[in-house]
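Of the protein chains in this complex, all but one are displayed in their positions.
Chain naming follows the written order as A, B, C, D and E, and within any one chain the residues start at number 1.
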Amino acid sequence: MKLSTRNRLPGTITEIVKGEAATKVSLQVGDNHMVALITTESADELGLEVGSQVTALVKATDVMVLTDEGLA
Amino acid sequence: MKLSTRNRLPGTITEIVKGEAATKVSLQVGDNHMVALITTESADELGLEVGSQVTALVKATDVMVLTDEGLA
Amino acid sequence: MKLSTRNRLPGTITEIVKGEAATKVSLQVGDNHMVALITTESADELGLEVGSQVTALVKATDVMVLTDEGLA
Amino acid sequence: MKLSTRNRLPGTITEIVKGEAATKVSLQVGDNHMVALITTESADELGLEVGSQVTALVKATDVMVLTDEGLA
Amino acid sequence: MKLSTRNRLPGTITEIVKGEAATKVSLQVGDNHMVALITTESADELGLEVGSQVTALVKATDVMVLTDEGLA
Partner (left out) sequence: MKLSTRNRLPGTITEIVKGEAATKVSLQVGDNHMVALITTESADELGLEVGSQVTALVKATDVMVLTDEGLA
């Protein structure tokens, strides 16, 4: 099985905030903090929990590039 | 200046492939390889080059979660 | 009137889950189950109801490709 | 600092609706009304309020084109 | 006919750059410059030309918010 999605970042879930329809999942990926907004249906079905080892996936068309530093 | 975009991953450009309208930018971000598909206009205006230090930005709504391992 | 959006999948709404800001809309599209996460403002304005005939629209840049089978 | 994101539309926040995980931010941008769905974490961290001057950002890959008029 | 897409920005096409698979469409929307990256199939089917009056559509989940000014 192969997926076209180019960006696959392994990490650990650090927080889950569930709303009715949408759920925020926070991840630690290496030195970086990441956040995913997925459906609550999805979070329930996957049985996501704080401490779970997961992989964050991002399609290449959704990645932007920022040069230099300084954005707070 | 503050940006709502939650995911900011600092890295180094490893490859740039330019098409007429779209350009692929490959990045090394920690231990991970990332790929961005942006407009060629954007790549030119930012003066992106192999070796440039940049930050990959991704909106939280564009991050998916995969559990377990095994996806090739 | 013509729309650039390439993917148009006619179906029937099977479930609506409304949160404050976001709403999940489930659809039956042929043999497939689909899910949309839209603003609650949008769901209200369109008067979406279970049983409504609608069309799911997806921009081509948001479609990924998976080969083989087996992803749960 | 330069950002690859092509679309930058300055405006004023007219409404904020916060859910647990997701928040809707309405904006007036020139003669147009715009709506953003972002994480509530993001809305809190940026201290967004009705009346705040902000810029709406959109990646070029997320812009669709509709010809003629008439879509309600 | 009603569409869930919240952001509809009427404008005029100022430039079209066609690649094999992807096409860049530049628009003037009020005082703002906008850019869309769509499939070339789409651009051809819609018969887009410089000077055409069109509407740029953006899903609310794809709108980010930047506070203050200064991003080049």
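Note that a residue touches a chain if its C-beta (ideal position, glycine included) is under 8 Å from a C-beta of that chain, and two chains touch if they have at least 3 such contacts.
Just so we're clear, the structure is a prediction, and the values are computed from it rather than from any experiment.
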Legend entry - Selected residue (touches chain absent from view) among B:T5, B:T23 or B:S42: B:T23
Inset, instruction - Mind listing the chain E residues that contact the chain we can't see here? - result: 1-5, 19-22, 39-41, 59, 61
Inset, instruction - For the chain that got dropped from the picture, name the residues of chain C it touches. - result: 1-3, 5-10, 24-25, 29-32, 34-38, 42, 46-48, 52-67, 69-72
Inset, instruction - Spell out, residue by residue, where the missing chain touches chain B. - result: 17-24, 35, 37, 40, 61-62, 64-71
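Assume only the chains that are shown with their structure count from here on.
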Legend entry - Maximum centroid distance from chain A, chain identifier (CA atoms): E
Legend entry - Approximate Å spacing (C-alpha centroids) for the pair chain B, chain E: 21
Inset, instruction - Could you tell me the distance, in whole angstrom, between the mean C-alpha positions of chain A and chain B? - result: 15
Legend entry - Shared interface positions of chain C, touching two or more other chains: 2-5, 19-22, 37, 39-41, 59, 61, 71
